[in-house]
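Working notes, beginning with the structure itself.
Missing here: one protein chain of the complex. Every other protein chain is in place.
Labels A and B are assigned to the chains in the order they are written; within every chain, residues are numbered from 1.
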Amino acid sequence: MSRWLPYPVISAMLLATWLLLNEDLSVAHVLLGTVVAIAGSWVLVRLEAPPLIFRRLWIILRLALEVVVDMTRSNVRVARLVLKDKRDRTPGFVRIELSVRSHYSLTLLACIITATPGTSWVNYESTSNVLVIHVLDLVDGDDWGQIIKVRYEGLLKEIFE
Amino acid sequence: MSGLILTIALTISKGFLTLAMAASALRILRGPRAQDRVLGMDTLYVNAMLLLLVFGIGSGTTLYFEVALVIGLLGFVATVSMAKFLMRGEVIE
Partner (left out) sequence: MNAIEELPVWAAILTSALLLLGSSLALIGSIGLLRFKTFYERIHAPTLGSTLGLFSILAASMLYFSIARTRPVVHEILIGIFVTTTTPVTFLFLVQATLYRDRFEGSDPLSGLSEERQSVKTPTGS
């Protein structure tokens, strides 16, 4: 199991990609896709990626829902900022002390923060576990550290740690 | 009826996406710094990919889908290698 199939989740994703790309569910494509998926996961062994373990699948769905809702909301907000071009908008950097540490949580958090319009990941120091993000409109009273912690950190911790 | 609605919507969104490509091309020309130009190029890639998807709906073939997929992946590789070049002065270490 672990020798022939070192990363079962990633192999399953590769197989799904292969089948979607060919739009075909015939036995031949499933077999070929399985070969590609398993061979692809061997590449990751050479890269020494840490093993990917999902703790609870339904929390991933909750995180995805949270991200979609958040993304839609901030899309509307940023679109309004672009069109109105209000003068008193104050962009700025915010320093956040994180509590998650594992590679996959940080990767996913970086993708979520950068993909959401209005916030982007700028710098991370692994020794002090401090993250700096850039915010397009710093409204007084918005505590971004608290927002990141409440929205994402708890869920990420439950999934990966 | 439905043909008319779709044709109008397709024309408008093609126009919008062309304008978006023009805007990002203008950012490439204006700069002012190298990273602004790279960001403009990345936006140009994404807008071109969206335009190809719209063309695909208009023509009714999935050929455009594959082109859009390739453009998306090539755009990623191009932008990452340029960002890497801006940081280190070389692409492959």
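Going forward, a residue touches a chain if its C-beta (ideal position, glycine included) is under 8 Å from a C-beta of that chain, and two chains touch if they have at least 3 such contacts.
All of these numbers come straight from a predicted model, not from anything done at the bench.
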item: Residues of chain B (touch criterion as defined above) contacting the omitted chain; value: 1-3, 5-10, 12-14, 16-17, 19-21, 23-24, 26-27, 33, 35-36, 38-40, 42-43, 46-47, 49-50, 53-54, 56-57, 60, 62, 65, 68-69, 72-73, 76, 79-80, 83-84, 86-87
item: For chain A, residues in touch with the removed chain; value: 17, 20-21, 23, 71-72, 75, 78-79, 81-83, 85, 87, 89-96, 110-112, 114-123, 132, 134, 136, 138, 144-145
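We adopt the following convention: only the chains that are shown with their structure count from here on.
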item: Where chain A and chain B are represented by their mean Cα positions, the distance between them in whole Å; value: 23
